[in-house]
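With one protein chain withheld, the remaining protein chains of the complex are depicted in position.
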Amino acid sequence: GSQSGKSLVVSTFGSSTPQRTSDIFNPFHQKSGIKINPQFSNDPSRFTQMEKNPDSNVDVAELSESNSVIGMQHNVFKKLNLSKIKNFKELSPAAQSVAKKTDSVPFSVNSIGIMYNPKKVGKITSFKQLWSSKLRKKIAIPTMSGTEGPGILAIAGDVANKPIEKDGGVGAFQELKALKPNIYKTYSEGPDLVNMVKSGQVDVAIIGDYNVNMLKQADKNLQYTIPNGTYANYDMLSILKNSKNEKNAYKYINYRLSKESQTKVAQMNTLNDPPVNSNVKLSGASATDKTYGMPYKVSKTLDYKFVNSHLSSWINKWNQIINQ
Amino acid sequence: MHSHKVLNVIGTVAILFLVFPLIFIIITSFGTGSTIEFPIKGFTFNWYLHILDQPDMISGLETSLLVSFIASAFGLLIGIPAVYAMFRGGIHHTAWFQMLFLSPTFLPEVVIGFSLYQGLIITLHWPMMISLIVGYFLLGFPFVIRLVGAGLNMMDPHMEEAAWISGCSRLKGFFKIVLPNIKSSIAAAFIFSFINSFNSIPVTLFLSGPGFNMLPTSILNYMQENYDPTISAISVILMLITTLIMMLINHFMGLNRLLK
Amino acid sequence: MAEVTIKNLELSYDKKHDVLSDLSMKVKNGELVSILGPSGCGKTTTLRIIAGLLKPDHGNILVDNHDIGRTPVYKRDFGMVFQSYALFPHLTVFSNVAFGLKMRHLSRHEIQNKVKQVLEITNLTNLAKRFPSELSGGQQQRVSLARAIVVNPRVLLMDEPLSNLDAKLRVEMREDIRSIQQKLHITTIFVTHDQQECFAISDHVAVMNHGKFEQIGTPQDIYYHPQTLFVAHFVGYENFFKVEKQIENNEYQVNHQVIHTDFDHSYEPKYLTIRPNEIDLHQHKNNQMNEFNGKVVNFSFLGGSYRYMIQTDLGLLQVDQNDKDKFDVNDSVYVSLNSQLVIPLLK
Amino acid sequence: MAEVTIKNLELSYDKKHDVLSDLSMKVKNGELVSILGPSGCGKTTTLRIIAGLLKPDHGNILVDNHDIGRTPVYKRDFGMVFQSYALFPHLTVFSNVAFGLKMRHLSRHEIQNKVKQVLEITNLTNLAKRFPSELSGGQQQRVSLARAIVVNPRVLLMDEPLSNLDAKLRVEMREDIRSIQQKLHITTIFVTHDQQECFAISDHVAVMNHGKFEQIGTPQDIYYHPQTLFVAHFVGYENFFKVEKQIENNEYQVNHQVIHTDFDHSYEPKYLTIRPNEIDLHQHKNNQMNEFNGKVVNFSFLGGSYRYMIQTDLGLLQVDQNDKDKFDVNDSVYVSLNSQLVIPLLK
Partner (left out) sequence: MKKRMILLTFPGILALLLFVVFPMVQIIIPTLSGQGSFGSLYLNFLKDTYNQRIILRTLWISLLTTIIVLIIGVPLSLWIARMHHRIKKILILVILFPMLTNQIVLNFAWIILLGKNGIINHVLLSIHLISRPLSLLYNNTSIVIGSVYLFIPIMVVSLLGSLSHLNIEVEEAATVLGAHPSTTFFKIILPQISTDILTGVIWVFSWTMTSYTTPQLLGGNDDLVMSTLIYQQAMTVQNWTLASVISIVLIIISVGCILIIRSLIKLLDRRVAHA
């Protein structure tokens, strides 16, 4: 790890790197005197590096919930001492409970919503509507191997009234099979989806919050809705097992969870990250189209231990049913 | 006289096919829409300026150029002597050597990235940057073997013999006679190993860490939440850089001899 | 400036058929020796072995009695003209020629002078700035020659250096080669298939056939006293008579006819032979020795002389005559063989 | 089987220096015409233009009075022997030769037979399965020759097809070429720098110099009646006398001496010339016409004859003598020029 007392290695997502630097790392540096040495890259490759290489000099990792849970199971992180996190009590109850079950603490949340063109398909308010025969070949959904994959399966299970926790996803896949005629394509990259929407090949897309802006810029007619019963999916902070910079790491985590920072990065013009700190108050454009407020309150959580133990077989099944 | 109608048709169509998407990219880089679109509605240079607001794309460009350059040079340094020995050294079983030297071609880039991460970084504790150079080296090495090998094969062996008889040692003869006659193959090998490593995403994903950015991953990162003409603009910048490199090569060794 | 000895060379490219077998020869200090032989007999191969470019399966190359088998090519200080020229395509004519001098670290000034001088001899002065690809075949060959002689090597090896030149230039060049070689006293081995060239230029000639030397001797030896059918044929004898038996000391039976000769009868010739231009052709019987009746089958102009094919009791004879239009096809003629000019062949 | 006319050909490689300028010639049906000329004079260039491989800047090629400028090369049904052989490196000797026949869609059986026959003529039967890289220079040349003649083309173009062969084989091959050419009546253009070869084989000879034909005529014409200094030199005349003035009808002043001649005095010669072998050399004054005193400067063996350099009042003369060891350096001698053999040159 970074030996100097005045710096910290943070491994984080590769999106919006200028904003991460200017709106998180720089203010933190000003406040604490600790310089952040960032690694920007995609979630899986960073996690692979951390998992396989205990000597990687990363101190703090910002990862998706799924990988954070695998990290815990594979003993990649230190157990967090929640008492060292002053802001922990300000977090939403759901976030707190996730933190207690894992070695990580949530700092942001996303959920699954529906982007659609009301002029072409009318208003959509529930997931159930996606199964309507009117939407034949009109829907794009993310692949199972993406962040939203498990959530979509869970939603399908809910629609079929066969929650995946009960039957391991059997009923959910039945329901997905029924959805298949409506699926134009599964996508893995946001721009891919933008192209489909722009060229009018799909009118409805199941997406994660973070793609909302990109799509709305592509087509002004689009509307976004986060129906009831959506699933939340946290982004989490963890301290790596071999970090020798624990003190600075906690300072960073505290800063990241602070009302001040959470408010800042939740703004539309920066990272647009939905906050998990309950004290954060958003208004205007920054408050809409994201897992904040009502949508967050009604969202459900997935048990990623359960999800991860099934993920491999689910992907297989998905490949065989949807990618067929 | 040496070309023929059929050849002209195929050649022209193929070149159009190759140019088509490029023109498309160039045009979209000037579009005013906030996503890449075609045809464009207005004309602007803003997306080029926008690149300047992406510090890690710029630092990524610098590091990528540097690392690819070092890796390609390293490939030439190791590859040229090996090729010379294989084609001019009277060594037996050159087929086996070739098989080994060309083996990186058969490895999926993800596997190269991952296996080097395991082998060099985890097991041997090599620094990330060195491992990345190694990864890029593997992506370019087969080009050196093939292109320089082809260049050597095309050279009249009597020429080198004539140099020896003129009092030139094998080493000197290599530099004075062989090298000038294969320099275009060397230039070609360099360009292609450079390009192939410069563009590699999977290898870069595994072998980059805190402290440095590489251009391909920066672009990939950017595209996760943005789909605006900035990425067309950066592609156009890369084309301009290529043109610049080719002009330099043209200046120093004559492009018409390149690939000749 | 060096004596070259080749000893018992053997070589085969495919480990089955010998290309060279047991080849030996000595070239004295400052001598010019030609290797003369038909296409494919192994001349180039021999030269490459001497140069050190090819390892023989067997045998040695000695220079001044030192075996140079282990001396690297570039330390031998030899010069070589390649049959395929082997010019450096990336260098101009001037730089091609200057190359060897640069390797010997001569001053710029010296290089300039020497190259200029050689380019003049080889008629290349105007082409100094061209690249090899812009030269005609013969011009390329001259560059190759200039490149080899300019360094004044210990031993000069030339592989048909004049084959692509016209007669006039060839004569000029061969005289230049000869005079340079003699002035500088360079031991030279010269491969050629041109008999006249070889005779005009050489101290000794080695006639090669199927990877063996058939005869080594002075040009006069080879020309006037070929010892084998092969050599005789090669140097221009065309009429061969298989000896059926020796009748008397100087009389031999050939095709049921008798030929009188003048040579030392202790020889035991297998064949007798005589040159086409040494046979006398006349219209009427002269009652000379060795006179035979015949009929003109055919004739052709050779430039300066005509060659007649005459059917006689001895067989089909080839006879050269300087006179124009003397005889016509189907004319009946007489040929007579000067007994002094009939020579014996041992095999 | 076709008449070839070339008309006013002009070409320059660099748009500055003309390589060919205003070249014209007619080759009759079934004739063999040689182009004879020094290295770099443009022989190969001319042949390539005729074959259609090079577009002239100007001028036409007619076959049987049809301009073939727009006929693609492969439809011309020509045969060509390249100076550099240009063998197909990936094909065996057999397949190289068979190539043209395959293009003409002959049956396997016919191809087998024809190729076999030609390989025999060219002495290549044993090498049929080899690849070009495994052949000696001369062997490659023969393959190239075989490949061109096997198809029995309308017009056969040969670029120094025999230059890499030994004298014996060269004579054999040229006779084979000649007999095939005559038997099949193939119009042939033959490029060579070998005078004798050219005379032995040709119906007509075109002597080329600097991209122009200096003289076109039968071999005898060229040999006995060269019209220019260049042609004379090229066909073996070595002694040239610049005419200072015409004294009487048949007497010309040369170097303050007088030379008597026999030719038609309506000529206005610039030079007089005589061959080295047509000068008589003797020890004592004979009081003949055109007799001059001189001193032996130097001599060399040419194979069959010796060449003496004699310093006389006319200048340095070259004289060939058949006898061995007759004169030595510095001997005082007399030369006499047979007035019948002195010929006039127009430029």
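Every chain is named by a letter (A, B, C and D) in the order it is written, and numbering of its residues begins at 1.
Going forward, contacts are C-beta pairs under 8 Å (C-beta built on N, C-alpha and C of every residue); 3 or more make two chains touch, one makes a residue touch a chain.
None of these values were measured; they are calculated from a predicted model.
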Which of B:30, B:198 or B:212 touches the chain that is not shown?
-> B:198
Which is it among D:91, D:184 or D:341 that touches the chain not included here?
-> D:91
Using the touch rule from the top, list residues of subunit D that touch the missing partner.
-> 51, 53, 72-80, 82, 84, 86-92, 95, 99-100, 103-104, 131, 144, 147-148, 151, 157
Pick out the residues on subunit A that sit against the missing chain.
-> 44-45, 47-48, 51-52, 67, 70, 145-146, 149, 183, 185-186, 188-189, 191-192, 195, 199-201, 311-312, 315-316, 319-320, 322-324
Touch list for subunit B against the chain that is not drawn = 2-4, 6-8, 10-11, 14-15, 17-22, 24-25, 28, 36, 38, 77-79, 81-82, 84-86, 88-91, 97, 100-111, 114-116, 118-120, 123, 134, 137-138, 141-142, 146-147, 150-151, 153-154, 184-185, 188, 191-192, 195-196, 198-199, 201-202, 216, 219-220, 223, 231-232, 234-235, 238-239, 241-243, 246, 250, 255-256, 258-260
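The criterion applied here is as follows: only the chains that are shown with their structure count from here on.
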Whole-Å distance, C-alpha centre of subunit A to that of subunit B, is 36
If you average the Cα atoms of subunit A and of subunit D to get two centres, how far apart are those centres in Å?
-> 90
What is the distance, in whole Å, between the centres of subunit C and subunit D, each centre taken as the mean of its C-alpha atoms?
-> 21
The residues of subunit B that touch subunit A in their complex are 34-37, 53-56, 114, 117-118, 121-122, 125, 205-206, 208-211, 213, 217-218, 220-228
Would you pull the subunit D residues touching subunit C in the complex into a rising list?
-> 13, 36-40, 44, 83-84, 134-139, 141-142, 160, 163-170, 193-196, 199-200, 219-220, 223, 233-236, 275, 277, 300-304, 324
Within their complex, subunit B touches subunit C through residues 156, 158-159, 161-170, 172-173, 176-177, 180-181
